[in-house]
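Notes follow the structure.
A protein chain is absent from this complex, but the other protein chains hold their places.
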Amino acid sequence: MDAATLCLAMIGFASLLSVFATIMAVLDRDLLRAALFSALQSTLYAFLFYVLMAPDIVLVYVAVAVGIYPLLIVLLIKKVGRFEEVGR
Amino acid sequence: MDLESWVTTFLSYAIPLYLLAFAIYVARMFREPRRVPDLVLVVDALSYDLAAFLVILSILLRTPITIPCAIALVLWIYALDIYVAKYLESKELG
Amino acid sequence: MVGDPKTLVALIVLFSLYANLGASMYGVIARKNLVKKLICLTMLGDTVNVFAILVGYRLSRGGTPVPPVFTEWSKASEKLLANFVSRSVDPLPQALVLTAIVINLAVTIFLATLILYTHRHFGTVEMDRVSEMKKGELVDEVEVS
Partner (left out) sequence: MATMLSWILVVLGQVLVAIGIACDLIAAILMHRLRSFYLRIHALTVGSIGGAVVPLIGAALIAAGSDFLGTYRWYVAGGAVVTAAITFIMAGAGTHAIARAVLRTRAVEEEPSSGA
């Protein structure tokens, strides 16, 4: 196994796993859980940026998408309620 | 066998095992019980292992300048822990 | 042709990203909750950023790609520079995406403030109820005037 093949394998792996996280985040009715799935997707995307050789993007993206977006969503659902309404 | 090819061979065989562990972690997130504290535990474990994996990857790919990514990842995952814990305790964040 | 590993991985990555794009666009359009729309909007922006980074990536012949940071400059190192240029990825999409991430953050915070004021005004963040209440308010205004 040479390193270039491993890079390709890791790119495919990270993007495949992020699909499941995105679908779960869209379909879940609990908004806090959706925020956590979104954080999982952001972590996988940070890994994807790393393997795509963009370390400066990783430094910004981790702080914004793992750090500040969940803080924003948690503050928001503390005010507006945690669960989506069913059947409307 | 010289040192460089020895290290490269070892780390190349380490990579698929790490990827297998990540796949098992992500598969845990889609199983019941799927309450919020369980998900936080899985995201934590995944991210800390990912930080270790990034350091190993930077040795394998010979790109030493990508080390600070791991430090930033560990710090912000700790922040995510604190947000969710304070929400569950229903205190004010801050 | 698909048996080639590079082509196969490229197809996997592209289809995964298109699936992400489609799922988050479905969330933005079809979900009724405004906070869910906000979460899906952040995921949509991130996926588009990944597309932009993917344009600048390339597989070089002489080993793995390196990030666009040149660390070992010296006077007699034209060969080093040529090697670096043949291996590094494109820095221009990275600079663009760096700006896009920060602007996404600003837009998201603005939308979160709007959602908060919607909740204070109407008492709900479900889109159907908000539109029903707005219809009622319009009728009230017409009757008063």
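In order of appearance the chains are A, B and C, and numbering begins at 1 in each one.
Definition applied: contacts are C-beta pairs under 8 Å (C-beta built on N, C-alpha and C of every residue); 3 or more make two chains touch, one makes a residue touch a chain.
All figures in this text were calculated on a predicted structure; none of them were measured in a lab.
Asks: I'd like to know which visible chains would be in contact with the absent chain if the whole complex were considered.
Replies: Even though it is not drawn, that chain still touches B.
Asks: List every residue of chain B that touches the chain not included in the displayed model.
Replies: 3-4, 6-7, 10-11, 14, 17-18, 20-21, 24-25, 27-28, 31, 35-38, 40-42, 44-45, 48-49, 51-52, 55-56, 58-59, 62, 64-65, 67-68, 70-71, 74-75, 77-78, 81-82, 84-86, 88-90
As a convention for this text, only the chains that are shown with their structure count from here on.
Asks: How is the touch graph of the chains shaped: line, ring, star, complete or other?
Replies: Contact pattern: complete, every chain touching every other.
Asks: Between A-C and A-B, flag the pair that has more C-beta pairs in contact.
Replies: Most C-beta pairs in contact, of the two: A-C.
Asks: Measure off the straight-line distance from the CA centroid of chain B to the CA centroid of chain C, and report it in whole Å.
Replies: 22
Asks: On chain C, where are the residues touching two or more other chains?
Replies: Residues 64, 66-67, 69 of chain C each touch two or more of the other chains.
Asks: Residues touching two or more other chains, restricted to chain B: which are they?
Replies: In chain B, the residues touching two or more other chains are 61, 63, 65-66.
Asks: Per the contact definition, I'd like the list of chain C residues that touch chain B in the complex.
Replies: 64, 66-67, 69, 71
Asks: Across the complex, what residues on chain B touch chain A?
Replies: Interface residues on the chain B side: 8, 12-13, 15, 19, 22-23, 26, 29-30, 34, 36, 39-40, 43, 46-47, 50, 54, 57, 60-61, 63, 65-66, 68-69, 72-73, 76-77, 79-80, 83-84, 87, 90, 93.
Asks: Quick one: which bits of chain A touch chain B in the complex? Just the residue numbers, please.
Replies: Those residues of chain A that touch chain B are 1-3, 6-7, 9-10, 13, 17, 20-21, 24, 30, 32-33, 36-37, 39-40, 43, 46-47, 50-51, 53, 55, 58-59, 62-63, 66-67, 70-71, 74-75, 78.
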